[in-house]
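Only one protein chain is missing from this complex, and each of the others stays in its spot.
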Amino acid sequence: MPEITLVQAVNDALKEEMRADDDVVVLGEDVGVNGGVFRCTADLVDEFGEERVIDTPLSESGIIGAAIGMALYGLKPVPEIQFADFIWPAFDQITSEMAKMRYRSGGQFTCPMVVRTPYGGGIRGGHYHSQSPEAYFTHTSGLTVVVPSDPYDAKGLLKAAIRSPDPVIFLEPKRIYRAPKQDVPADDDYVVEIGKAAVRREGTDFTITCYGAMVEVAMKACALAAEKGWEGEVLDLRTLVPLDEQALIASVTKTGRLVTLQEAPKFSGYSSELSAIVAEKAIDVLEAPIRRVAGFDVPFPFTLEHVYMPHAERVLKAVEDVMTF
Amino acid sequence: MPEITLVQAVNDALKEEMRADDDVVVLGEDVGVNGGVFRCTADLVDEFGEERVIDTPLSESGIIGAAIGMALYGLKPVPEIQFADFIWPAFDQITSEMAKMRYRSGGQFTCPMVVRTPYGGGIRGGHYHSQSPEAYFTHTSGLTVVVPSDPYDAKGLLKAAIRSPDPVIFLEPKRIYRAPKQDVPADDDYVVEIGKAAVRREGTDFTITCYGAMVEVAMKACALAAEKGWEGEVLDLRTLVPLDEQALIASVTKTGRLVTLQEAPKFSGYSSELSAIVAEKAIDVLEAPIRRVAGFDVPFPFTLEHVYMPHAERVLKAVEDVMTF
Amino acid sequence: MSQDLLQVISESGKALKGKKPGLSADELVGMYRSMLQTRLLDERMINLQRQGRIGFYVPSTGEEAAQVGTAMAFEAQDWVYPSYRVPGLFLQRGVPIDKMVANCFGNEADLCLGRQMPVHYAFAEQHLVSISSPIGTHIIQAAGTAMAQKLKGDDGITAVMFGDGGTSSNDFHSGMNFAGVARAPCVFLCTNNQWAISVPQEKQTASETFAIKAAAYGMPGIRVDGNDVLAVYDATKKAAERARAGDGPTLLELLTYRRGPHSSSDDPTRYRGNQADSWMAKDPILRFRKYLENQDLWSEAQEAELQTELKAEINAAVKKGESAPQPSLETMFTDVFANVPPFLREQYEQLVRDEGTGHEPDPDAAFPL
Partner (left out) sequence: MSQDLLQVISESGKALKGKKPGLSADELVGMYRSMLQTRLLDERMINLQRQGRIGFYVPSTGEEAAQVGTAMAFEAQDWVYPSYRVPGLFLQRGVPIDKMVANCFGNEADLCLGRQMPVHYAFAEQHLVSISSPIGTHIIQAAGTAMAQKLKGDDGITAVMFGDGGTSSNDFHSGMNFAGVARAPCVFLCTNNQWAISVPQEKQTASETFAIKAAAYGMPGIRVDGNDVLAVYDATKKAAERARAGDGPTLLELLTYRRGPHSSSDDPTRYRGNQADSWMAKDPILRFRKYLENQDLWSEAQEAELQTELKAEINAAVKKGESAPQPSLETMFTDVFANVPPFLREQYEQLVRDEGTGHEPDPDAAFPL
């Protein structure tokens, strides 16, 4: 198995699916000869031509709207939004159209497509190259929302997403686009099932939920906690919708303590849903309050990014809170 | 004090503020001679002229974007989005621009403006004339989010919103636009403070959080519960951001049981934040799981709307759950 | 707004010199049939709405030529993105009228399973794409479908219908721009009925005409008398042929007038006087009927017979539509995803457990716009 980065994993997944299925097309800004500003679509235009790897005009609603029209006709478009922060002009197409098409037409028209976009902080991108918008999508009925945390999953989940009959929002944690490398199957049939969380570290004392670039942070925090004699379980959600609720409840039932971790601002964030589910369905197993570690409720800053971003020591504080409650 | 509807309360608030301050302007689709499709801006154009009551082209990003440009220059625009379901084309202007302007410019430029829009179900409007989008806004740092539940508050809160130095999303529950009427002060100085919840019914056994048209439903549910000997407290949040957290914690501390109520789909909805706050800060006062009553996680239906919408009997079931846990 | 209008029939129903319809007698009569059917359906549905038997309706009286003339220009394999104000396009394209009526009742026979408001049709079999309420969103989707047709080397083209108000939408801009750059086989059909609810065209745009907007996207823009069904057909056919030949997209402006209210919830007397009256005389159905009569293709007797037939058909459809039951409770939870995921199944099961399946409709609810 080749050792590759997350960028390469995305690129490989696209190549394999495009080879296997002529209906798969890629479109977006700078995805053609430039190969994407992060190189996720590198070389695709050479192999598949300008008809299937389309450099579009500068319009996100255009990209998603055109992709919807393609999907309705039977193609499987994989549009790229250059940065998740620029997805808002397309939000109407996503929420009003893509997400509701199957439902509103009684299943007559469907939108099998994957909206890929790099998201998250850690690259000194300031307000508009750093945001984590997952909560907006997870509240939108009809969308599948996937966030890989390493090259292995990125490839397998993207391939599964492209084969899905439903529209998928595929959020790529750009902070870990290039590191660390990982062995990833080169097998065409290799996919990672959508809707299943992964236990990245087993533990008995507390659970940390996380996804994307925060998985690494959670792992580090658990290493620090272990020094204090507390064994944490790290649950990488991987798919935010549909959530692997069973895995969540099982882990919290086992540990009795929950810390949720996300980069996005805290208020009304995705992790609040996890708290709500546990408070609704498993409150009796809790031995401590549910602590949330998240971005602050401010626009993503530039110079103070390193303060903004959740880091292992901050997570450890939360772990201490729940362990010493 | 005159007895008026919520529509009239909005209209009165606009008139009073426009009389008091020449910088207040109204813009949107059909707000002029037509007086708004719900009549909220009726007669304004007669009194204030076409320059201050502007019928715009059919573009929501245009309406909000132009309003931002006016606000930056010193006006106090009150744009209307005809239905909240049509706000998405403007979502980029709202999240990327309006919400972040003060922060990103170091306070040099600000957007004092109020985005008014009717929201919510109960009028047989189907997918696109019924949705409750509050969660998308409450997750966006920089936005104040206000939802009145009766004419009295509608007028007082809208006047306060127009005087606020910050951008406000003002969601008007269209189901109760015309009923019931209420005595509302005609006094120019009358405002209702933003950021304060109201206890609509005192109770000792459980708390229901709600806002907008759901307040009425919560009240009915409490009446039903009272027949069973359970006294509910109804907390009308009124302002979703900044949340009156003290009032929430105080009520739950008093009752020990929480049912959250919203029309919007449940998953990643606003009420999940309430659960998360309580599970983080007041879990030890809870005597039962936190039950959420909300819309189902499907696009808003047409024929089956009456099944979709939370009603008092459904809330009562949740109350039974927490009372008999 | 200036610029010449393309016409084939004079306003008094005479064939204009040198203009040929290029259609057989049967085809011409068929088009007349669809136009009349549209008008009668309109009248009946508005009536039902006033009686509270359906919740909402969008009349299109006076705009029938723009609907039927365009529809006639497309082939079976073509894809069409309709607007909410084109029932005649559906009828001319062969959609069974009872299926349209079922949609207005939102019953279990509605192909959309009562999930949307009336007139938000979707008919996959006829390649008539699902209508939604947000204005303009389908314009860029049409461009995408046309790009897909080109990419696949298929013979079909795509057409999209929208109003004067729709040209202000974001997706008009991206749709026109994407199609222009891709030279996609797409026909953009702007029905300029001069109003967007209460907003007149002068407040919608300062451009001289709507057709001229094509220049911004490197495609031809043509202004057509939208009350002349043969002019509409002719211009649309040429644009469709141009697209099919690989020569790229075209924008047509079909000039007409919205004679009725915007919808069953609208009261146009609030914002315009009796301007509509002057357009009564320009009725597209009357004009076409006179033309057919002038060509000896139509008679008073035929008219009477057709009216009777069409009304009976509509009556039958209404009867059927009104008596059909509402969609089952499960349909609220299916089709959100291809398969119902566990969390939705749980919501459904809890609902049935707590409340049973016998939810009666709410008689008080009514759509206010």
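Each chain carries a letter (A, B and C) given by its place in the written order, and its residues are counted from 1.
Operating definition for what follows: a contact is a pair of C-beta atoms (placed from the backbone, for glycine too) under 8 Å apart; a residue touches a chain by one contact, two chains touch by 3 or more.
Note that the structure is predicted; figures quoted are calculated from it, not measured.
Q: Could you tell me which of B:Ser141, B:Gln182, B:Thr255 or B:Thr303 touches the chain that is not displayed?
A: Only one of B:Ser141, B:Gln182, B:Thr255 or B:Thr303 touches the chain omitted from view, namely B:Ser141.
Q: Which of C:Ala15, C:Ala216 or C:Ala338 touches the chain that is not shown?
A: The single option touching the absent chain is C:Ala216.
Q: For a quick check of understanding: of C:Gly180, C:Pro284 or C:Pro327, which residue touches the chain that isn't displayed?
A: Residue touching the chain left out of view: C:Gly180.
Q: Looking beyond the chains shown, say which of C:Ser168, C:Gln194 or C:Thr250 touches the absent one.
A: Here the residue in touch with the unshown chain is C:Ser168.
Q: Give me the chain C residues in contact with the hidden chain, please.
A: The list for chain C reads 168, 170, 172-174, 177, 180-181, 183, 202-208, 212-213, 215-219, 248.
Q: List the residues of chain A that touch the chain left out of this view.
A: Counting only chain A, the missing chain is touched by 29-30, 32-35, 37-38, 55-59, 61-62, 83, 85-86, 88-89, 122-129, 174, 266-267, 296-299, 301-308, 313-314, 317.
Q: Which parts of chain B are in contact with the chain that was left out?
A: Residues 25, 51-52, 54, 56-57, 59, 61-62, 65-70, 72-75, 77, 89, 92-93, 96-97, 100-110, 141-142, 144, 164-166, 195, 242-243, 245 of chain B touch the chain absent from view.
Here is the rule we use: only the chains that are shown with their structure count from here on.
Q: Please name the chain that ends up farthest from chain B once chain centres are defined by their CA atoms averaged.
A: Of all chains, C has its centre farthest from that of chain B.
Q: Averaging over Cα atoms per chain, report the distance between chain A and chain B in Å.
A: Taking the mean C-alpha position of each chain, the two centres sit 30 Å apart.
Q: Return the distance between the CA-based centres of chain A and chain C, expressed in whole Å.
A: 40
Q: Where the CA atoms of chain B average out and where those of chain C average out, how many Å apart are those spots?
A: 35
Q: Which positions in chain B are in touch with at least two other chains?
A: 61, 85, 88-89, 127-128, 267, 297-299
Q: Identify all positions of chain C at which a residue touches two or more other chains, and write them in rising order.
A: Answer for chain C, listing residues that touch two or more other chains: 115-116, 120, 132, 134, 170, 336, 343.
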